[in-house]
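Left out: one protein chain. Kept in place: all the others.
As written, the chain order gives the labels A and B, with residue 1 at the start of each chain.
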Amino acid sequence: MSQAIIEFKEVTKKYGEETVLKNINFSIEKGLFYTLLGPSGCGKSTILNIIAGFTDTTQGEVKLNQKSAENLPPNKRKINTVFQDYALFPHMNVFENVAFGLKIKKMDKNKVKEKVKEALRMVQLENYETREIVEMSGGQRQRVAIARALINEPDVLLLDEPLSALDLKLRTDMQYELRELQQRLGITFIYVTHDQEEALAMSDEIFVMKAGEIVQSGTPVDIYDEPINRYVADFIGESNILKGQMVEDYRVAFGGNVFECVDGGMKPEEVVDVAIRPEDLVLVPENKGCINVKIDTQLFRGVHYEIIAYDAEGNEWMVHSTHKAEVGKQVALQFESYDMHIMRIGETEKEFDERIEAYTEEGNR
Amino acid sequence: MNRQARKYFFIPYTLWLGFFVFIPMALIVYQSFFNIQGEFTLENFITYFTSSTYLSMTLNSIVFALLITVFTFLISYPTAYFLTQAKNKQLWLLLLILPTWINILLKAYAFIGLLSQDGSINEFLAFVGIGRQQLLFTNLSFLFVATYIEIPFMILPIFNAIDEISPSYISASKDLGANQWETFRRIIFPLSMSGVRSGVQAVFIPSLSLFMLTRLIGGNRVITLGTAIEQHFLVTQNWGMGSTIGVVLIVAMFITMRITREKKKGRHKE
Partner (left out) sequence: MKKKSLKLSNLYLLLVFFLLYAPILYLIFYSFNEGGTMNEFTGFTWEHYGAVFEDTRLIRIALDTLRIALLSSLFATTIGTLGAIGIYFVRKYKAQQALLSMNNILLVSPDVIIGASFLILFTVVGFRLGFLSVLLSHIAFSIPIVVLMVLPKLQEMNDAMITAARDLGANSWQVLTKIILPSITPGILAGFFMAFTYSLDDFAVTFFVTGNGFSTLSVEIYSRARQGVSLEINALSTLLFLVALFLVIGYYFIQRNQQSKKLLTKNQARVVSTR
């Protein structure tokens, strides 16, 4: 395992009375793509500012390359940032913007020229040197901002919602480019976003945040398949979440039935949340599936139909299907035991991990 | 609003533009071609451009205005910068604006008292052993008081320019390795130039034409373009010559505006 280049230990940040970060712990390894994901105001940008050195912590320790980062000003850190509004200097042209960091280091002029050229080539902006910033489109400005940061050869690149100002098509293109760039350069990226699709598409590891805390961390697949609670399940992708009750390990009751499931380690009779992804639900004729429902509405979404149905208890079910359904018809929902994901209420990530470890060993899944 | 109504509302303003902007300006140019006998002639301009008195007076006036502008700038820039960093910016600004709302005559009058032969400053100089000096009616006192009066008009535009700089530029500069001084030199100062330009305009042009201060504080030693105009219009009644100097002042004003105009970069295309 490679060494952590950034480490947060019990970091808390308060602005006056308001706590924006509560006891944050994580470590960042070299060469991976990390994403801090959460709604606005959850503290993800604050973490970025602490890493960059713009903000100090109220409590706890931040280590950069195994050394305390306290009193290390931003200009002394081998970390660069791509700002949300890009913060390209309006009184400088593209060349001067990209060359800024090297000029500060008093690098030889010819070498600066060469490196700027190379950096601009890397972001596909060759021969744009003499352009003024206002003459550039949003996507181009974004690339300039990336070139300006990367030319300094940082250990870590911080990206603060860099795609939020772009339109949908460009945003998708840039996701590919950013991911490709990161893998090619092998630099650690820490990416802040509130867009779960971006996070799933690009990251090696995602930290899901809520109200100043990291709720869950893991690979995109882990988090998508095994959300720790209702919040994560709802935030990442779409989910049908129902209240249920454990009968015993691997058996859960909800919607008037008892189902086999693959989760365990809870107390008997414990009230839990059961999450099923809409794409895991299959519509079958009435009485042929697990639960009978009545189709209420249907929307065509392009790749699939989004179907809303209600069961006898009044629970709403969302189904994604490539087949058209008939509104008003009685049908049944079919799902497998591994499609159900059972979440304990109020469980922390640590407890979650321990429980999963315990029962998978025992259950030998 | 329909066109008809719009025109109707616009009439008083257009009348004002005609009668109080264009006609007076035209009149002053027209008047400059009349000598004291009322004959139409180029005499005034010839006199002006061949007389060493007028030329040296003009040069003098420009030098004084330049000095006032430079001193004002040197004091105002740090003030404006520190103000943007201060905690209660708005309160400080209010305090800064207040003196500008006090009649300039009263401020000049205060200096007559302060700088007089047995005024407080001389008392102080005597007390520390330097001894009493002639302070009032010197070039220095004129410079000092003029600078004093112009300071707020330089601070405000610079303050606004610095205050408008997005904090993310400063973060970006530090992020890219610049320290406090480099950030100031490469980012803050260049981005505050629009404010400096406005400040220079607001100070330099009026400084060319001060005439009340030259009389009250400068004791008629300093003759500015403004003093000369006032002298010709109200004392010697040579309106033609006064207008000629007025035309020179107007030209000087346009030159100043040209020089301090913002260089159009791509950013103004929009």
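We adopt the following convention: a residue touches a chain if its C-beta (ideal position, glycine included) is under 8 Å from a C-beta of that chain, and two chains touch if they have at least 3 such contacts.
Every value quoted in this text rests on a predicted model; they were computed, and no experiment measured them.
Shown chains touched by the hidden chain across the complete assembly: B. Residues 1-2, 4-6, 9-10, 12-14, 16-17, 19-21, 23-25, 27-28, 31, 75, 78-79, 82-83, 85-86, 90, 92-114, 116, 118-120, 123, 148, 151-153, 156-157, 159-160, 198-199, 201-202, 205-206, 208-209, 211-212, 215-216, 225-226, 229-230, 233-234, 239, 242-243, 246, 249-250, 253, 257 are the ones on chain B that touch the missing chain.
The working rule: only the chains that are shown with their structure count from here on.
If you check the complex, the residues on chain B that touch chain A are 166, 168-169, 171-179, 182, 186-187, 190-191, 265-267, 269-270.
Chain A contributes residues 52-54, 73-75, 79-81, 83-85, 87-91, 100-101, 104-105, 131-135, 148-149, 152 to its touches with chain B in the complex.
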